[in-house]
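And then chain A:
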Amino acid sequence: MNCSENTQKYYRVNRLPHIWCPGCGHGTLLNAVVRAIDKENLNKDEVVIVSGIGCSSRAPGYLDFNTLHTTHGRALGFATGLKLANPKLHVIVIMGDGDSSAIGGNHLIHAARRNIDITAVVFNNDIYGMTGGQYSPTTPYGDFATTAPYGNIDRPFDLCSLAQGAGATYVGRGTAYHVPLMQKLIEKGIENKGFSFIEGLSICPTYYGRKNKKGSAFKMQSFLKDNCVDIKVAEKNSEKGKDKIIIGEFYNNPKPEYTEGYQVIIDKFQKQGRD
Partner candidate 1 sequence: MSNNHGYKLYQGNEACVEGALDAGMRFFAGYPITPSTEIAEISSQKLPKVGGKFIQMEDELSSMAAIIGGSLAGVKSMTATSGPGFSLMQENIGYASIAEVPCVVVDVQRGGPSTGMPTSPAQGDVMQAKWGTHGDHPAIALTPNSVQETYEYTIKAFNIAEKYRTPVILLMDETVGHMREKLKLKASSEIEVVDRKKPSCSPKEYVAYRPDEDMIPPMASFGEGYRYHVTGLTHDETGFPTNSNEISGKLIHRIVDKVEKNIDDISFFEEYKMEDAEIVIVAFGGTSRAVKSAVDEMREKNIKVGMFRPITIWPFLEKQISKVADKAKEIYVAEMNLGQYFIEVDRIAGKKCHVNKINKVTGELFTPKEITDAVTGGRL
Partner candidate 2 sequence: MFQKVELRLSGSGGQGVILAAIIMADAAIEQGINAIQTQSYGPEARGGASKAEVIISKDEIKYPKVTNCDILLALTQSSYDKYIASLSKNGILVADESVNVNRDALYKIYRLPILDTAQNKIGTHMVSNIVSVGVLYALIGEDVISKDVMMRSVANRVPPVTVDKNMRAFEEGIKLIRNN
């Protein structure tokens, strides 16, 4: 991972090198997060990066913000407490696919439902990497994993549809290949006063790639390049979107935000006193 002059100041350089495998897409996605924070000109002291458990969850440790590496699936619970207790904080949550939608699926839909001002970024590599390649809720049907030796018969989640259905007010999907898009989506997610959900398609050459004969990291990146179509293109010409992965900004519809709603209650009732 190379840090440009601009972004180096956001890294705890002494914590590098990171633990991710060669070719992993996570470093690229993390850089998109950092560039977005830089672009949004957030005060480092007021940024909190929260993560759960898994490969993605190691991200905050490399960043020079307030960083919180929590338990598997619970990152949004911790983040909700932080944000509600101190709404001045910019809370960005980095999760993996299993982290956010299997063990943490319930927390995801409820954080989205509340529309609490948190920017959730999922590094989705379609596999449990940290534990060695088991299938996750986003592993495609029929694919192989160490716990799907005969092919996966689970149907995968579309994480963006899930988040939007649950009430997220900003939703988009980028990839580890489409970095400027990824960065832009995160920027807009940060700007959205409410729950923003950005899925970043990552690649895992070590486990998912090898199990499914996807070839080198370069080949996996090329797959993203060749098989992703922006929603604007697909909407204009449905032929172009056929059998492709749709990326881009899916939903941007601001709604009343949770901590602001709570502040209205405080403003109304605080003058009554405790009894």
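Criterion applied: all candidates are chains of the complex that A comes from, given by their letters.
Heads up, the rule we're going with is that a residue touches a chain if its C-beta (ideal position, glycine included) is under 8 Å from a C-beta of that chain, and two chains touch if they have at least 3 such contacts; residues count from 1.
Everything quoted here is computed from the prediction, not taken from an experiment.
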{"item": "In-complex contact of chain A, chosen from 1 or 2", "value": "1"}
{"item": "Of chain A, residues touching candidate 1 in the complex", "value": "12, 15, 44-46, 48, 50, 60-61, 64-71, 73-74, 76-86, 88-89, 106-107, 110, 262, 265-266, 268-270, 272-274"}
